[in-house]
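Please find one structure pasted underneath; my questions will follow.
With one protein chain removed, the remaining protein chains of the complex are shown where they sit.
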Amino acid sequence: MPKIRAAVAGANGYAGMTAVSLLAAHPDVELVQLTSRSLAGKPYQEVFPLLEVRGRFSDEIEPNGVDVIFSCLPHAAGAARTAQWFQAGARVIDMSADYRLKDAAAYPRWYGQEHPAPELLEKAVLGLPELHTEEIKQAQLIAVPGCYSTASILALAPAVHGGLIAADVVVDAKSGVSGAGRSPGLGSHFAEAGEAVSAYALNGHRHLPEITQELAGVAPDAVAPRLTFVPHLVPMVRGILATCYFDSKASAPELTEAYREFYAGQPSTQLVPTTPSTKLAGRTNLCLLNLAAQDGKTVVTAALDNLVKGASGQGVECFNIAFGLDRRAGLELPNQWP
Amino acid sequence: MPKIRAAVAGANGYAGMTAVSLLAAHPDVELVQLTSRSLAGKPYQEVFPLLEVRGRFSDEIEPNGVDVIFSCLPHAAGAARTAQWFQAGARVIDMSADYRLKDAAAYPRWYGQEHPAPELLEKAVLGLPELHTEEIKQAQLIAVPGCYSTASILALAPAVHGGLIAADVVVDAKSGVSGAGRSPGLGSHFAEAGEAVSAYALNGHRHLPEITQELAGVAPDAVAPRLTFVPHLVPMVRGILATCYFDSKASAPELTEAYREFYAGQPSTQLVPTTPSTKLAGRTNLCLLNLAAQDGKTVVTAALDNLVKGASGQGVECFNIAFGLDRRAGLELPNQWP
Amino acid sequence: MPKIRAAVAGANGYAGMTAVSLLAAHPDVELVQLTSRSLAGKPYQEVFPLLEVRGRFSDEIEPNGVDVIFSCLPHAAGAARTAQWFQAGARVIDMSADYRLKDAAAYPRWYGQEHPAPELLEKAVLGLPELHTEEIKQAQLIAVPGCYSTASILALAPAVHGGLIAADVVVDAKSGVSGAGRSPGLGSHFAEAGEAVSAYALNGHRHLPEITQELAGVAPDAVAPRLTFVPHLVPMVRGILATCYFDSKASAPELTEAYREFYAGQPSTQLVPTTPSTKLAGRTNLCLLNLAAQDGKTVVTAALDNLVKGASGQGVECFNIAFGLDRRAGLELPNQWP
Partner (left out) sequence: MPKIRAAVAGANGYAGMTAVSLLAAHPDVELVQLTSRSLAGKPYQEVFPLLEVRGRFSDEIEPNGVDVIFSCLPHAAGAARTAQWFQAGARVIDMSADYRLKDAAAYPRWYGQEHPAPELLEKAVLGLPELHTEEIKQAQLIAVPGCYSTASILALAPAVHGGLIAADVVVDAKSGVSGAGRSPGLGSHFAEAGEAVSAYALNGHRHLPEITQELAGVAPDAVAPRLTFVPHLVPMVRGILATCYFDSKASAPELTEAYREFYAGQPSTQLVPTTPSTKLAGRTNLCLLNLAAQDGKTVVTAALDNLVKGASGQGVECFNIAFGLDRRAGLELPNQWP
């Protein structure tokens, strides 16, 4: 069988680099183009000295003959190109936020501008395989959700789906600094972020509407629970831990059963018996979930690697589904402890 | 004026080392004895090579002629000695958990044993100056609260005192690894704790009853709000951030005013306009508080240095009050950023 | 073809865990036994919650029917068992220091005791494939060299082999804290090792005689150059960087050519054009080498992952050679940056 011809746009950021590294080892993929605006003309080896992928970064994807484009461009930058890529026949796995929200009217509040291509929103499928496997199979445009969103949605979906949340939910999330991307800034400067923990985006983070949209989608009454989401920056390179608090209408065993059923047969989401360290999920495509309780309050912890299950690993998982491959192809990444 | 003669029991742990380092520089103190079981007979220089304090560690405090003993022994180890220290005339600043809970019956649940000296509990005053200044002035036995407790109580006391909490409270706390003490163990092993975040003590941490006891103490109806407390281990040496979530009965300005009033004149607790990084409080005796809101949910963040305001700095602050000194003597520790 | 039946002794330390994780994913291997003294009787899942390997830790290897034993026991603990394992027909890949030095007389100085099984030393082959491929093919007992030794020997062997070192060599090595193993201790306690760099073993580290033995082995006159080796502990989980300084008798291009030739066809040692970050070698089985010069002094930097190429990855590489498999089987571990 001929290999699937894949291109990565924005291959010089962390999501892009992770996509390249996974696709280069994927048995069914041939990497045919990598783009990077800042590195156009330079050999791939400058960014990937250990990979056998040879060639030079281009400025733009040349979509003819490309089967699938992993778009890891900054928000809004990719949206301007998507229509052209479709015309050339490529399917698109988009790692940006451009197509995650169904409602074009929501973009200005969260992204500070009108949506650049609202007509494409209805084509987009959210790339969260645990919720949208069937839609992903047919999708031309897959919008991989944010790292915080993936952890939070997976931590809460079974409870919401079962109508088991009594009142509101607090999600206190902690992320490694690679979540801020590869563009330098004071917040991700080593001496500022090292030896420090801080909260941010207290009045509302961009991943919040993704979370509530998806939870509403699984809720019996199509309404998400009231949800407070506060992200924190933690001095580690990788990993997200979402600690979720709510009062449950169900007993602990019933709740556990609801989660087991919801994720039965799902290869990338796994219940674990003790609250997981982010280290255990590190560099794997797994989201690890634990259910606990404290004096009647349910506490669900979700751990994942923000660049793998929280970004490009999940992108590859969607790609596998969309192209009819084994969902775990190229993703059997063992955790190497510590 | 003759200097106050101070001894530190358990000077080889982090609370003990911090006490020694602060007392060695305190203008009104003469450090006369340091103890360490494991180092008995060895010169102080082995632990404090840069300090000018000369002498050798002893196994036990010889309390005669000692004005104040900072007890940094493990839980229960100090309690066996306190009565003897009192008889010799010394006042005690206890950094352990031995005298924090008023109710002797609560110890077995949280500490796995009966209280070793229940008759002393009524003599003890909780060493949280923001709540107990007057009692500390007279106290013979000051029980400095835990690091998590200090951050959580200071973050919530004004709201509880004003009866402003509508329902329950979630406290999601993050601590640097020095909070686990200086005795090596797998949980604080570098390769395990580094590059990882994890929750622990999900079914109830020892600091929880301290928090609820003190919040009940300031509540109009003497009842603490229902409170869920989950601590997390974060890969940094020092610092605690407590993120506290509740629905407020008051408007944001009213709430801020309640906090301002409650802490008026308090030198060690300070409202800051943006959510604080633990780095800003690092190596100071300050607890920094910020009030924010997200869609109606109040989010109070509290940052402090777990070994200073969260332990021995607060111990020195209590000592200053108890001995009629300037409350900030020896504690004007500038934050050195980063 | 039936799978090769492998056992791991000491599966609860970092070398053991890494061996298990690599062997569990190895296409030609069936993991049949794991031992751990402290965990005997407990299910494997306690240490490897994500692996599909099922069973319970035993106290000792039952060698009958086992083809290969990866011995990750502490120094001297494995040596007592090796003879028995041989009798049962198993080949042994030893990750400890027990069989690295050819000269039994050298053990007391470096390990504080007589060698427990000196008669086995002549059977042992040093498990450094770049130097001993042919011997490894036949070996019953393969002694995988230390992490520092692997980096230092690979950094220097071509220059020594070519007789190109004019005078002495300084090796200044930096290691992540996992190099100290998984047993907790003050030196690897997070709060002590975090935010700190320090030198240690200034008067001679155990890996020094391994380095000089192997360099002597490749030297034209069978004499290693005078070599000073100082290891440093660096606040990261994984990685070793060895910075090697010497005056070269050859020009820079000649030296580069000597390295190219020496490592031609070697899959695990790679020359890179800029001095490598340990991050680039992270979680791979590669040793990355760079040659540079400063005012006539040659500076060779070598980077590797101390638990993979510096320990169990190299052990698997030796295993592949010894059992006639593809040398890279189970070792195509992509670097995931960052």
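The first chain written gets the first letter, and so on, giving A, B and C; residue counts start at 1 in each chain.
FYI, a contact is a pair of C-beta atoms (placed from the backbone, for glycine too) under 8 Å apart; a residue touches a chain by one contact, two chains touch by 3 or more.
What you see is a predicted model; the values in this text were computed from it and never measured.
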| item | value |
| --- | --- |
| Identified contact with the non-displayed chain, of C:Glu130, C:Glu192 or C:Glu214 | C:Glu192 |
| Candidates C:Arg100, C:His207 or C:Arg238 - the one touching the absent chain | C:Arg238 |
| Footprint left on chain B by the chain that the document does not show | 14, 17-18, 21-22, 24-25, 49-51, 178, 195, 237-238, 270, 272-273, 280, 283-284, 286, 307-308, 332-338 |
| Chain C residues touching the omitted chain (full complex) | 167-168, 170, 172, 174, 176, 191-192, 194-200, 202-204, 226, 228-230, 232, 234-239, 241, 243, 245, 275-279, 282, 292-295, 297, 299, 301, 303, 338 |
| Touching residues (missing chain, whole complex) on chain A | 14, 176-178, 180, 182, 184-186, 188-191, 193-195, 235-238 |
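Just so it is clear, only the chains that are shown with their structure count from here on.
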| item | value |
| --- | --- |
| Farthest chain (mean CA position) relative to chain C | B |
| Cα-centroid distance, chain A relative to chain B, in whole angstrom | 40 |
| Averaged-CA centre spacing for the pair chain C and chain A, given as whole angstrom | 36 |
| Separation of chain B from chain C, taking each centre as the mean of its C-alpha atoms, in whole Å | 45 |
| Numbers and ranges of chain A residues touching at least 2 other chains | 195, 237-238, 338 |
